[in-house]
Structure formats: structure tokens, C-alpha cells
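What follows is one structure encoded as C-alpha cells, with my remarks underneath.
With one protein chain withheld, the remaining protein chains of the complex are depicted in position.
Then we have subunit A:
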Amino acid sequence: MTIQTHQLTKVYNADSDFPVQAVKPLDLTIAQGEFVAVMGPSGSGKTTLLNMLGGIDQPTGGDVTIDGQSLGKLSQRALIGFRRDHIGFIFQDYSLLPVLTALENVEFVMQLQGRPESECRQRAEQLLTEVGLKDHLNKVPAKLSGGQQQRVAVARALAPRPRFVMADEPTANLDAQSTAELLDIMQQLNETEGTTFIFSTHDPRVIKRARRVIVFEDGRLTEDRQQEPERAA
């Protein structure tokens, strides 16, 4: 599965006297299995780009296509279904459901897919074990550290076996050790499950781990480079 953008544009307050062009016309292709960092200063349009790539925000111009399927042409219901089945999300503030345990949070999207209960349970336990939370399955998010919560978020994003994972500044609230551990997990899952990771960040520790770095400044792509990623210590 390949994500492509064609003249993708986002303008906020387009009808006002002071429109804000968050993303200027952008042509971009991201192939299956890439590990991409979108970097840039705050307000450069990284989050807006990820939201549009993930289909949770509508562009004001241009289009996002995934394997030739234009997201803009999907009905709202079909788009939500597409996100559920093909795209995983990791948010800066983890965004776990506070009333569900770690295990239930990971099972949640799979249940939305209508998968059998046993399969949901097995996969959730497997993923939480892989991210090092085997002993914390039945804890609610409030009983977990920030790093642990973000690992649950990673497991939740990967549970429905998405083709892409959009991670918006996933390490912004984590300390150095938690950041390193999380990146190890994401790199490993990228390699073992072939999942494409696209994350926005301005954390140099994260950028070093990416194989491809896209630099965004003032809503415009200013650099798009391949690099040899740093491996876990």
C-alpha cells in the first residue's frame, strides 16, 4: 500500500481576512514499510499533514490516495471504516480510554472490526507482551507511567494490523529511556510486521532512528532525504 498526495493543501479560516495556510500544495509518496519522520518546528504543519494522511482531517485542496483510492471520495462511513482497518494512530497524549484496562484498550479497535473475542484477546496479549507490558494487562491507564501508556497506545495502533501507523509526536511526553524503548519497539514492529510508520517529531533522538526524513517548514516541504537509521544501543 502506498500513500500519495497530489497538491495537498490545507488552509484554516479560508473565508476570513486572515487565512492560515497550514500545508501548502504538496506532492508526496510514501511506500509500504517505510519508517518516516516528519520534522519541523511547532506550527510548521506536521500534525495537519499527518491528520490529512490518516483521513481524520479534510484537505481544502488536492487529495490523498492510498493504493489509488482517493480518501476524499469515500463516504464518511467508509472513511471511518478505512481508518479502522488500515490506519493506526498514536497520539502525543496517548489518548487511551481511561475506563478500560491496557488489555481492553488494545482489544478495542479489533472489537470494532468485529473480530472474534478469542482472537482479540490473543493478539492484545501478544502485542502487550511484545511492548513489555505482560505484567500490566489489567491496569487502567491511570495506574501506568507515561512511557507504559504510550506503549499501550502503540499496541492499540498495531492491534488491527494496519498498513500505516501515524504517530503524532509520540515521544514528546517521554523521558530519554522511555523514548529509546518506544523507538526500539516501533523499529522492531516496522521490521517484523512490515507496518509503515509515519511520525511527526522535532526530537533529534527520533529523527536519528528514521530511514527517511521529511522536513517541513511553514507548511512547505523543504527537505526529503533518506538516511541510515541509528540502531538500538
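Annotations
In this section, contacts are C-beta pairs under 8 Å (C-beta built on N, C-alpha and C of every residue); 3 or more make two chains touch, one makes a residue touch a chain; residues count from 1.
Definition applied: contacts and distances are computed from a predicted model.
Name of the non-displayed chain as stated in its UniProt record, restricted to "Alpha-E domain-containing protein", "glutamate synthase (NADPH)", "ABC transporter permease" or "Glutamine amidotransferase type-2 domain-containing protein": "ABC transporter permease".
From the set A:11, A:80, A:137 or A:172, the residue in touch with the chain omitted from the display is A:80, counting the whole complex.
Listed residues A:109, A:180 or A:198: the one in touch with the omitted chain is A:109. Listed by residue number, the positions of subunit A touching the unshown chain are 51, 54, 56-58, 76-77, 80-81, 83-85, 88-89, 91, 95, 97-100, 107-109, 111-114, 117, 120, 156, 160.
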